[in-house]
Structure formats: structure tokens, C-alpha cells
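Every protein chain except one is present and positioned as in the full complex.
This part shows subunit A:
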């Protein structure tokens, strides 16, 4: 079965490295990241700011400036290799076979062009149609993402839209070419909570209709539970835990994932103090030795011979649990979770 998902994978990232040479040294934003997403499934990439989740996803569309970023490894979309693709080839690929939704629709839509104009531009970049046909298509798409009165809305500017409507328009723009791969980079972070749920439903609905592969980047585990099939937890530029969402949320194996769960405030019962993860994410210029998470890990003393501070753990499959991998030296993480972490969870 593992072999099977591999072949079906529409997006396949293998040993991806993204580095930015700066005056202060080499920033290793993504190191050895591998994952795959088949058509019709949603992978959630979860992590703090600076964990490399956005950087790795931008690399999938080839959005990094070549003069600034060094990218190696392999990114295959529908069998085509993206790493090393020429700018000309990338132009044909971006927005057609793969599209992206960005975090803040306020700043991601051009303030000086009408919403319809921006959707039409995306459509006409990949399909040779008349302006009139493209406008019909734009109205269609606005209708599809649930914007009332699309015939009037199509000629309005982004500032005449509300935040949720803007994100809907952004989604319409991303989906106008029926992309097989959709990357959503924190699409609900900038929105009101009530609007968030609507946008999540919309993305889920559209995915069902279009049957595309979706990569959903977020730092919100609540969102993950709602939308994802699989989950990839990133820390300091690498995957620390990867597997089906139900299993990972029920029984995570990595101390960082435990920390994320503990940081979610409880909405019921008496107010409890939050348990944030101590410390801050490490500098990508000078990563800690051994496991990059060890300075913040309360369980590092459980591992003998100071392995956590000296040896970088591998991403290893969990025995007897297909499709789950974790990057931790702990021998019995499931027991530690059940006995020590679970009782503390809100």
C-alpha cells in the first residue's frame, strides 16, 4: 500500500533543500524535506513561523528568486520536475497545473485592478480565449465560490470586498484553470473565526469537485482536524512527524507535536493556564547540534548518552503503523504521551 500511494502521488517532494546565502551566513530554511500528496487528498503542513512550511511550498511553484535562493532535491508535480526548470517553463506551469492561495487576501490581491480583471488575467495566461469568454468564466468562478451577485462584483476592486469575500475571490482566481494541485498558505489566518469555517468548507467542497491534491499550510491544529487527510509537522526546516491526521492528533509521537497540542487553549471547563512550548524556534543560521528541538525538549534526559544533543535523529517509520514517521530518539514515545502528556492536555 505504501508503494501504491507513492505511484499515485501527484506532488512528490524528495529531499528538498532551500537555502538563502546572506551576509550573516547560510540560512538553511528547508533541509531534506520529503512528502507526497496524491490526487484527492489534503496534506496539512503544520509548524511555527520560520519552520520552513511556506518556504518549502513556494518552492513547489518555483516562486523563489533564483538570485537569492539555492534549491536542491526534487519536486515532481504530475511527473514533471520543477527544480531546475527554466523561467519560461515555470511560467507555463504556475497557475495552470498548480495554483496557490495566499495568507492575506488584503495584500495578495492587486489594489489597482478589478477582481474580474485579475481572475481573467490568470485564465488567459493559460487558455487562449477572448476577453468576453474570460469574463464569463470569471463570473462563473465567482458564483462557484459563493460570491453573491457575481455579475456586478466582477467589475469591483478588492477594497470593495470584505475580507472573507476577498479570500473567496482569491480562491476563484487560483481555481480558474482547474489546477490539479492547490497550495493554500494559511488561507484563513487573516480572517475572522466565523469566516474561517466558511472558507475551510469551501476549500473542502471544491477539492471534492475538482479532485485535486491540496497542500494546506497552517499553524492551527483545529483547522487541521477539519480539513486534512495527512499531516506533516515541520520544525526548523525538516519534518519531525508525518502520517494520517486522525492517528497523529490522537497519539502524536514527537515532543514538539505534544507541545503544539498543549498550546491549544481549552474552550470548555474552568480556565486553565496554557502550556506554551518554552523557548523560541532556533536560528536557521546556526542550528543546534543533534536534534534541533533539544533545547526546548523536556524529555531529552530520557535518551541515554546525550544522543539528543549530539546526534541528529532520522525520520523513521513507526513499526507496525503504516505511513507514520517520526524524528525522535525516544524509545517509547507512545507510553510517554499516554502517561505524562495526555493527562496534562486541556
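The criterion applied here is as follows: a residue touches a chain if its C-beta (ideal position, glycine included) is under 8 Å from a C-beta of that chain, and two chains touch if they have at least 3 such contacts; residues count from 1.
Keep this in mind: contacts and distances are computed from a predicted model.
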Check: Which name from "ABC transporter permease", "NADH-quinone oxidoreductase subunit", "ResB-like domain-containing protein" or "Sulfurtransferase complex subunit TusB" does UniProt give the chain that's left off?
Finding: "ABC transporter permease"
Note to self: Of the residues A:24, A:87, A:270 or A:301, I need the one that contacts the missing chain.
What the structure shows: A:87
Next item on the list: Using the touch definition up top, pick the residue from A:32, A:78 or A:96 that touches the left-out chain.
Entry: A:96
Notebook entry, point to check: From the list A:80, A:159, A:246 or A:331, which touches the chain that is not on show?
Noted result: A:159
Checklist line | Candidate in contact with the missing chain, chosen from A:72, A:107 or A:162 | finding: A:107
Notebook entry, point to check: In the whole complex, what residues of subunit A lie against the chain that is missing from view?
Noted result: 61, 63, 87, 90-96, 99-100, 102, 104, 107-113, 121-122, 125-126, 157, 159, 170, 173
